[in-house]
Each structure stands twice: as C-alpha cells, then as structure tokens.
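Take a look at the following structure, please.
A single protein chain has been removed from this complex, and every other one stays in its place.
Labels run A and B following the written order; every chain starts at residue 1.
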Amino acid sequence: MIPLLELRDVTVRFGAHAAVREASLALQPGAALGLVGESGSGKSTLLRVLLRLQDVAAGQVLMDGAEITTARNAALRALRRDVQVVFQNPHSALNPRLSVHDAVAEPLLIQGGLSRTKLRARIDGLLDDVGLGPEFLWRYPHELSGGQKQRVCIARALAPGPRALLLDEPTSALDVSVQAQIIDLLRRLRARHQLAFLFISHNLAVVQLLCEEIAVLRQGEVVERGPVAAVLHAPAHDYTRALLASVLPPGINRLAAP
Amino acid sequence: MSEASLPASRLARFGMEHAGSIRQARFFVWTFSRSPSAMLGLLLVLAFLVLTLIGPWIVPYPEHARGAVDLANRLQPPSAAHWFGTDEMGGDILTRVIIGTRTSFWIGVTITGIAALVGVPLGIAAGYFGGRIRSVIMRITDVFLAVPGLVLALAIVAALGPGILHGVLALAIVWWPGYVRLIEAKALTLRSESYVEAARTMGASHAHILWRHILPNCVSPLVVKASMDMGMAILAAASLGFIGLGAKPPAPEWGAMIAIGRTYMPDWWWYSAFPGLFIFLTVLGFNLFGDGLRDTLDPRSSRG
Partner (left out) sequence: MSLIRIEDYRLAFDGFEGRVHVLDGIDLAIEAGESVGIVGETGCGKSVLARSLLRLNPSPPARVVSGAIRYEGEDILAMGGGALRRLRGGIIGMVFQDPVTYLNPVFTIGQQMQEVLRAHEPGLSRAQRRARCIELLEAVRLPEAAALLDRYPHELSGGMRQRVLIAEALAGNPRVLVADEPTTALDVTIQRQILALIADLVARLGLTLMLISHDLGVIGAACRRIVVMYAGTIVEDAPAELLFGSPLHPYTRGLLAAMPDLRQPGHMPSGIPGSIPNLRDPPQGCRYHPRCPLAMPICCTTKPVLRGAPHAVACHAVAP
C-alpha cells in the first residue's frame, strides 16, 4: 500500500543543531501512528515538515507516493486539503478576533465554491460533529473553555474534508475529565470519516488509546517503532524503557530515592 | 432553515451574532472606567475634541482669531471681559487658544496619520515576510531612528523653508520609524501563532493571512501608540512653532504664541502661560488616555 504521508531519511537543521536526524516514517491511509518523545525530541519539527511548514536539509517528503519535498503553492493543493492539523494549545490556535463561525468557515472560504446557505449548513454540521450546539456559533475564543476551544479547532480541521489529521498534543493542555471527552470524540470521528491520525504526545497512556502504531523519538532520531502493544509492553530500546518507567499511573507510586 | 425577514428577527439575529462583541465592549468600558487616570485622560481628550469641533462658535471674540488689532486693549491682564487676558495686539488670548485647538488637532492627526500609513505596511511586511525584506526595511528604519527626530525635522524644515505645512511634513517624515518598530515586533510574534500556522496548512494566501489574522491583531497596539503620539506630535509641532520654524504669527498656534509671549515674561505672564497650559493638558490627556487604552485593550489582561 502506498503511504498517505511518508518521510524518508529526513534531516532538519536549525543552524548547527540537527533537530531531526535521518528520520523515516510512513502514515498509511486510515492508520493511526503515535509519535512519542520528550521536549527537544524533534516531534513537533517532524509534524511541521509533514505539513510543509518547515524545509528539510536532507531527505524526502512524499504524499501518496509523489514527492512534495520542495513543492509550493498549487502543487501543495492536495496536501492543504487532505492533511489538517490540531495544535497543542487551543488558546493560541484560535484567532481571538474571530468568532467560532468565522474560525470554522475559514478553510471553507479559502477553498471556495460554497454558497452562503450551504456554508452555514456545513458549519452547523461540523459543530454538531464535534459536539457543540448552535449556541456556540457566535462566541469568541475567550468565552470558551479549553475543551470547547479544542472542539472548535477539530471542527476547523475537519472542514476541508481531510483524509488525515496531524494532532500535536491535542489534550495536554486540558483537564483529565475533558481529555477523556476529546479522546472519545477523536476515536468516533476517526471511525466515521476513515481518518488517518498522526498523534504526537508525551503521554503514553493516551497514545495507547488512540493509536495502533508507535514511533519513539529521542533527540531527533527514531529509536524504536512498531505496533503499540509490542513497543509498550515489550520495549526493545533503553530509552523507551526509561519513558515507560517514568509514567505515574493514578494511585500510590513508590519512587526510588533520587 | 429560513432566512430571517422581519426587522425584529433581523435585530435579534444581529444581537446574537454580535453578543460576544457587545460583551467585550462592555468589558472594555468597565476596565477603562475603573482607572481614574484613564478617565481623566478621556475627559481631557473629549474637551480638546469638543473645542476643536465647536470652537469658532463659542469663542468670545471670533474676529481675534486671525489677528484683529485692538491696540486700546493690548496686554490686558485676565478679567471678566478677557478671561485669559489679551496679547500685544489686543487679541483675546482665550479666543486664540481655543482656535489653536483646531491647528493642533489637524497637526496631530496629519503627523500620526502619515506616520501610521507609512509605518504599518512597512512594519507588517518586515515582521511577516522576514528575510531580506525585513533586513532592508529595518536597516532604513534604524538609520532614521539613529538621528534624534526633532533635530532631523529641524534640518528638513530648514531645507524646505519655515511654515506650518513644512513643519508637519518634516515631523511626519521623522515619525514613521516608530510605527515600523512597533508593528514589526507584533507581526513577528503573530506570524508564529498557531492560528496563523493553521491558516497556512489550509492553503491560505499571504493576503488572506495578513488581512484576516495579522492586521486585526495589530489594531490594539496601533490605537494605543497613535493616541499617545497625538500628544507628542502636537508638542513637537509647538516646539517648531516656538523656535520660529513652524506656524507663523498671527496664525493661532500654541507654540508660536508662547514664543512671542516669552518676550513679555514675567510681567505679562498670561500671554505664554495659557497656551502653555493648553499644550500641557492636551499632551497629558492623550498620554493618560493612551495608557488607559493599553491597559484595557491588552488581550492578555485577565477578565477579572
């Protein structure tokens, strides 16, 4: 099967520092791949490379088997429609000057071709999809809770009818009771729209709930990759083991002396 | 879903669609009105604007505005007939000071207006596009900022010849770099906001991003700076008038009035004191008002 998105031996440099080193990844249509690692592991940089927001120093970026490493403007039209992103911090992901209606309408207006009534019906449908009622239509970001903002971001990402969502820590800034709601929403949306997920997180327990495959990043390198059950329950790399050992499940945790 | 047709339901729909904006406006009013200094600024600015608007119709001696001569009443101290006294030609100083608000108003608006119109596009281009465009714009800006503004303005007026129009032009030329600096910094931070990145991943054009995301979020700092600059521009123009390079007597301009009045100090103190007081109150008003706006419009300020 041809991957929807693929990275081959990608290296990204910021000055002398290599944020990503010869990383390879493939996201199959409809699959869910988790990308885990700590700060500075290069996971957000990889996401920006996939979105063509970040140029690479070496390597290739492919979509549906066609190279888009240096594509611009019109050549990226398929990527801009089929691959959408949800960012970590919902507070900065919404323009404070735009209402919910205007935020969700943005991608539809950019792509064009919808009449006024159809646009409105589409927006109503999208908000319904993410569990927001029509009373939210004209609210501004500062009038929404973190969870509601993240739902708006998801609705906006779904608007162009994408085949893949790239999710950058979408629940890290949220309360656990809200995180559970968003995880549930993402699972349902994925099933309904046959979406592929690339899910970035430092929280292994959340990755386990949303993904079938997992790649572990450390200082810009993919150190381990495989099915979730295999990586999490029989980790091969020391760093994966260290990550797993750091998880503090709800309950009494005995810590070794420092 | 049927389109609303009755005026009442149209109104209701407007209320619903703009409920957020209305609430926000009420919040602004609430925050602003809680600061005594901001309210004092607002009061002074309003008084200035009212005098600008209706000045010619309320002054006691309209004919004195353009230099009528009434030598019998020259250099009279403040009295019931002449609240602020009279000048060396017998002109009523109250009249001339009030008419002077018009001069100051258009000086302030022209200088800040030209500066913003030049500075904002350059600042946005530099901050948003970055790279070589930014280097070129910012180096030119730095050159202007490296020379003290008033000194540069003096040189320009000296070259063009004295006169209020030349003075305003000269000040506008030295004023825009501040706007480039302000807007460049703002656009630079806005460029990396998640919602701008998200818009790029939707395939938004630069024009769309600039118009929809960058410019609206630059409005608050712009309004604050423009408000403060109104006062500073008026002060700068008065300084030019004072050293004889701006407005020329008998034009009723505060700086020029003080310049002449200075020769009559201290015995005929009212001649320069009242124009000076008006400059002081106007500059203070715009500064306090701008400060209040900054505290109110700052999007990071919490909602109490």
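FYI, contacts are C-beta pairs under 8 Å (C-beta built on N, C-alpha and C of every residue); 3 or more make two chains touch, one makes a residue touch a chain.
What you see is a predicted model; the values in this text were computed from it and never measured.
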Touch with the omitted chain, as defined above, among A:38, A:102, A:124 or A:221: A:38
Which of A:191, A:205 or A:236 contacts the chain that the document leaves out: A:205
Touch list for chain B against the chain that is not drawn: 26-27, 30-31, 303-304
Chain A residues that touch the omitted chain in the full complex: 38-39, 145-148, 175-181, 183-184, 202-206, 208-209, 229, 232, 242-258
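We take it that only the chains that are shown with their structure count from here on.
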Chain B residues within the chain A interface of the complex: 1, 3, 16-21, 23-24, 193-195, 197-205, 208, 212-213, 216-217, 299, 303
For the chain A and chain B complex, residues of the former touching the latter: 48, 51, 53, 76-77, 80-81, 83-85, 87-89, 92-99, 101, 103, 106-107, 110-111, 117, 120-121, 137-140, 142-143, 153, 156-157, 160
